[in-house]
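Note that this complex is displayed minus one protein chain, with the remaining chains in position.
Chains: A, B and C, in written order; residue numbering restarts at 1 for each.
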Amino acid sequence: MSAVWGNKLKLTIFGESHSAAIGVVIDGLPAGVSLDTAEIQREMARRAPNGGEFSTPRKEGDEPEILSGYFEGKTTGTPLCAVIKNTNTKSADYEQFKHIFRPGHSDYGYFLKSGGNNDYRGGGHSSGRLTAPIVFAGAICKQLLREKGIEIGAHIAAVADIEDGRFDTDIRKETLTALTHKAFPLLDEEKFASMRERIALAKSEGDSVGGIIECAVVGLKGGVGEPFFDSIESRLAGLLFSVPAVKGVQFGKGYEFAKMKGSEANDAFRYKDGKIVTDTNNNGGILGGISTGMPIVFDVAIKPTASIFKEQDSVDIATGENAKLTIKGRHDSCIAVRAVPVVEAAAAIAIFDLIG
Amino acid sequence: MSAVWGNKLKLTIFGESHSAAIGVVIDGLPAGVSLDTAEIQREMARRAPNGGEFSTPRKEGDEPEILSGYFEGKTTGTPLCAVIKNTNTKSADYEQFKHIFRPGHSDYGYFLKSGGNNDYRGGGHSSGRLTAPIVFAGAICKQLLREKGIEIGAHIAAVADIEDGRFDTDIRKETLTALTHKAFPLLDEEKFASMRERIALAKSEGDSVGGIIECAVVGLKGGVGEPFFDSIESRLAGLLFSVPAVKGVQFGKGYEFAKMKGSEANDAFRYKDGKIVTDTNNNGGILGGISTGMPIVFDVAIKPTASIFKEQDSVDIATGENAKLTIKGRHDSCIAVRAVPVVEAAAAIAIFDLIG
Amino acid sequence: MSAVWGNKLKLTIFGESHSAAIGVVIDGLPAGVSLDTAEIQREMARRAPNGGEFSTPRKEGDEPEILSGYFEGKTTGTPLCAVIKNTNTKSADYEQFKHIFRPGHSDYGYFLKSGGNNDYRGGGHSSGRLTAPIVFAGAICKQLLREKGIEIGAHIAAVADIEDGRFDTDIRKETLTALTHKAFPLLDEEKFASMRERIALAKSEGDSVGGIIECAVVGLKGGVGEPFFDSIESRLAGLLFSVPAVKGVQFGKGYEFAKMKGSEANDAFRYKDGKIVTDTNNNGGILGGISTGMPIVFDVAIKPTASIFKEQDSVDIATGENAKLTIKGRHDSCIAVRAVPVVEAAAAIAIFDLIG
Partner (left out) sequence: MSAVWGNKLKLTIFGESHSAAIGVVIDGLPAGVSLDTAEIQREMARRAPNGGEFSTPRKEGDEPEILSGYFEGKTTGTPLCAVIKNTNTKSADYEQFKHIFRPGHSDYGYFLKSGGNNDYRGGGHSSGRLTAPIVFAGAICKQLLREKGIEIGAHIAAVADIEDGRFDTDIRKETLTALTHKAFPLLDEEKFASMRERIALAKSEGDSVGGIIECAVVGLKGGVGEPFFDSIESRLAGLLFSVPAVKGVQFGKGYEFAKMKGSEANDAFRYKDGKIVTDTNNNGGILGGISTGMPIVFDVAIKPTASIFKEQDSVDIATGENAKLTIKGRHDSCIAVRAVPVVEAAAAIAIFDLIG
């Protein structure tokens, strides 16, 4: 499969960080939908490097051009292809990585995989830049889900050891929508100052810092998903682990479950206003792989940006010896910030693929 | 897809806890392989309820019968179907769950999904019993991987708040093999007594307890996997989250990455005996979705068994009112113990599917 | 994919002619359907060798046993597995085919493919016997399609050079249903005597004869299918060419189109009783891969049974020399007769997979 994902929706992504363009083909969209292009562009901008405080100084317009599947302002139901030109590329920055592999990056693996034919510039096809088409596709899926009453939003649950609050059992759609409009989405705004300081400190040291992103999906009806291979957890996690830097995914209480008793972990079913709900939502809205109708809640661990400016140990395959490496270029000190819309996009795509 | 998984290998599972049989069809096996049936049976026995200390008192023989794809003691390369009869079933135990949903189980979701036509006995198709065919397929994949120099093993990294040690950076295949021969696999045997006590306590309270399983894959060459949708993390996590009770998956340092700096998280490449390795293995052998040649290391969070014997709150759809529920029957107090071979099996299947 | 087929429905077949059993897993069925088991058995009987005039003298009960996905007389929506035991097997008949390949059969190809590990008895996994699970799945799909107003039926359009009539432009569902109840389905019953005689002649010569089967699908609404890879023609033909002995597939006028002018070939659209129809149906209900609402009409060419009783030239890989081969055993003189329900089943599966 590699670059193709989905069952009801087929997503194909392509491109390298420094190729002519990156892009996506989305197959399986309904016909007759007027895309909210302003909203798509807003989502793209959330992810795009903007030279701002929490972003690499590199700026990329990330204007998707729709080549197909869209006619007279509506989807036609045929494959929709969108491309984003790669304009602001400084390939010279990457020459040394042809033979000295960057720690924490896929350079070495891709070198092996391709027999040395990988496009090493900016990580090539492994580049975080490939999340732009994912955000594009996610923005469309978000719109389609919204029309079905489903809302998705995420916040920065942690930067290093500084933690934001966590979603309550009862999550309002308005909360999620509001989060998607924040530059630095937090539930508890008072944490902003210390997180900002923590990121600035890492930056000043030429280093980077990791984080956690918590995401919720509200409005998904119960009875969606499968018990095994297409459990909601499987489908979501499969796509979430496609997002570069994600190294952990947990649903509901996740790793806390290990320390809980069954009597604490189980969510009791209750009738509430004639509807079946659970009192708690420790399971993050998913039981046996199938939705319960409660909010889907999960978080992902984001490792610190691998590109740091401190000198690092590596190997040089040109000489066959150990070597020192210093990365220049333009990189984020905390990639978790820009990863928020990507995580939401992945969730939107996975959920839309489940319900079609 | 639902009950079909894989690219190079196609795995189809079927069956319900109380249907005539459960089973699996494995398509894509190489021809001419003599299966080590004793080893397969040993793996099946690791998962099977055996009436032992850490298992439900229910005993199931779990003897797989191969119906096809096997001729004169060798695989033919055609679909290999194995069925396991369901013999020791006490369906009467489950009558009440037709209308009173068990907290922590998929009963309610499946009820919605199937319009009330689900086989509610023992969780039906959602039953942990369906992991038997997964272990069967995993045992075959383990054998095939072993022939390629790849070994897989796991241990119980935690029961409640009692933690076993963790794999070192350098993991020996012998260590993994030894773990697969232990009834209660631990790296640090001294933790056994307290874990055993902790499980016994839960049992005595009619309650259950969660845990963590850490697994390693040694011998996978570098350059395997894809940067996005078929990242090794995506493929492994997709299958691991198919295993009932798994609510979290992390690779290498996983959630610890959130608190690390890039300079701490990056694994420096080094030449060692003419081979490229990394000094540390924080990334669990995977960078940018692609293997580095270092051991693949991940763990999974297992929630406490949902079936507990304490009275619980639920709803009764027959009456449309809240109800009390008391589960009888035979259940594990810490499902993490029997989940160890299942996690290994899922890993074996996912890795074999990647390299074919 | 090999032994797995479908998008909305996933069909997995398994088994060899002389393995313990053959079978099928059908994933993606709706929940809550009471299967018409008598009708399924009737379809199975149409295909099964029955010792009758147009069949091999070998008799096989072909009683499918449902192992899963069926509860209290209804589908549960989970994978439905059915197995058919192989009881009446005379493996000794096939010993020589281990090293002397039967002309017209896959023996040699499978030998190469499996490195000599194929189950050569009765054609192994290539056996026409594997069409029994296809007929089983087809019978279920037929029932599901019938509930959507879609009927499928076929007739023997030719045996050798003796031709039956052809479907009219306007095909009544009753006609199709009636065909499925005939032992030797013809539109023009007067052709029966000469066809029967032609088959008897081949039999008396130890030879076999080919034929053509024409099939129609009535009631499929317009707008189904895709213009390229999932054109209705592609989906149907892909599955029809899975049926052993099928060597040609054509839709509507098929090969006659080569000699037609566009002005003759085009089907004019017309309003009729407020509905859009076409005057003619040269295109067999499919334009640009998409249904028009007219009957889907196609036929398949069936080659003469490869197993004949005349002495044939072949090679003996045991000696590495040319050899003579005489096939004994029990075989059909005109496999086209028993292939009729298989073609209908393939059509039913493909159409159900398209509309889900």
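Simple rule for what comes next: a contact is a pair of C-beta atoms (placed from the backbone, for glycine too) under 8 Å apart; a residue touches a chain by one contact, two chains touch by 3 or more.
Here the structure is a predicted model, which means the values were calculated and not measured.
Touch with the chain omitted from the figure is made, among C:Asp62, C:Glu151 or C:Asp267, by C:Asp267.
Only one residue from C:Ala21, C:Leu80 or C:Ile308 touches the chain missing from this view: C:Ile308. For chain A, the residues touching the chain absent from view are 1-4, 10, 12-16, 19-23, 25, 27-28, 31-32, 65-71, 74-81, 83, 113-119, 124-125. Within chain C, the residues in touch with the undisplayed chain are 1-5, 7, 11, 13, 101, 103-106, 108-114, 123, 125-126, 130, 158, 160-161, 202, 205, 207-212, 221-231, 233-235, 237-239, 241-242, 244, 246-255, 257-271, 276, 278-279, 283-284, 287-293, 301-308, 310, 312-315, 317, 320-322.
Criterion: only the chains that are shown with their structure count from here on.
Among the chains present, the centre nearest to the common Cα mean is that of B. Of all the chains, the one whose CA centre sits at the greatest distance from that of chain A is C.
Averaging C-alpha coordinates per chain places the centre of chain A 47 Å away from that of chain C.
Computed from the mean C-alpha positions, the centre of chain B lies at a distance of 40 Å from the centre of chain C.
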